[in-house]
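Removed from the display is one protein chain of the complex; every other protein chain stays in position.
After this line comes subunit A, so read on.
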Amino acid sequence: MSNSHPDMLALITTLKMAGLTTVILMLIGTPLAWYLAKMQSRAKVFIEALVALPLVLPPTVLGFYLLLLFSPQYLPGQIWQQATGQQLAFSFSAIVIGSVLYSLPFVVQPLQKAFEQLGDDLLEAAAMLGASAIDRFFTIVLPITKASFITAASLGFAHTVGEFGVVLMIGGNIPGETRVLSIALFDHVEAFDYAQAHIISISLVICSLILLSLIYLLNRPKKSQPVLSKRFS
């Protein structure tokens, strides 16, 4: 495939979209997961359900509502257009925002579980030794839950690469802007170009398999590594 090949361009768009989405997801997902892990009010289940919604909803449903919101007829779309001078629907920004919402549970859930498991004991101990909240996050939380952070980022990335419905609804099929691999694949199948479809498909299967294997390898319990022992409590 040459550089100018449309599928190559789709690959670059896909990686750009998934990369940016993952960065945003980690920035939003970490505090959200922390908040949910520490939250005790009854609203917690509702927020958890809201975050988990993309797991069960057809992506096209999410895409449909986002399409409406992003269009200039609605307030979010209007604000965006006034601020940037460009229409939000059918843009690269639109598919990134859509991906963030769509992949949110894949980042929030492993992090929330890790934070819940970590508990308050070590954080209280660190505070009593003079560590501030930010200090505690970087010296206690991050090193101990490192594997969960890598899992969350990898799942968020992989799931974004694999998305189709949302992008189709709100991105359309603009080369270099919103035409990602899953859309390109769909085009090839529509055009009966099975050879190209195979190349994309098998590459996605192999890459996803490698990525998931790495995640499972990382999360395999190691005997030598000290686990959070609760031997006294």
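One rule holds in what follows: contacts are C-beta pairs under 8 Å (C-beta built on N, C-alpha and C of every residue); 3 or more make two chains touch, one makes a residue touch a chain; residues count from 1.
Simple rule for what comes next: contacts and distances are computed from a predicted model.
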Among "NADH-quinone oxidoreductase subunit J", "Sarcosine oxidase subunit gamma", "Molybdenum ABC transporter ATP-binding protein" or "Multisubunit potassium/proton antiporter, PhaD subunit", the UniProt name of the subunit that does not appear here: "Molybdenum ABC transporter ATP-binding protein"
Residue of A:51, A:111 or A:126 touching the missing chain in the full complex: A:126
Options A:39, A:144, A:174 or A:218, residue touching the unrepresented chain: A:144
Sites on subunit A contacted by the missing partner chain, in the whole complex: 121-122, 124-132, 135, 139-140, 143-144, 226-233
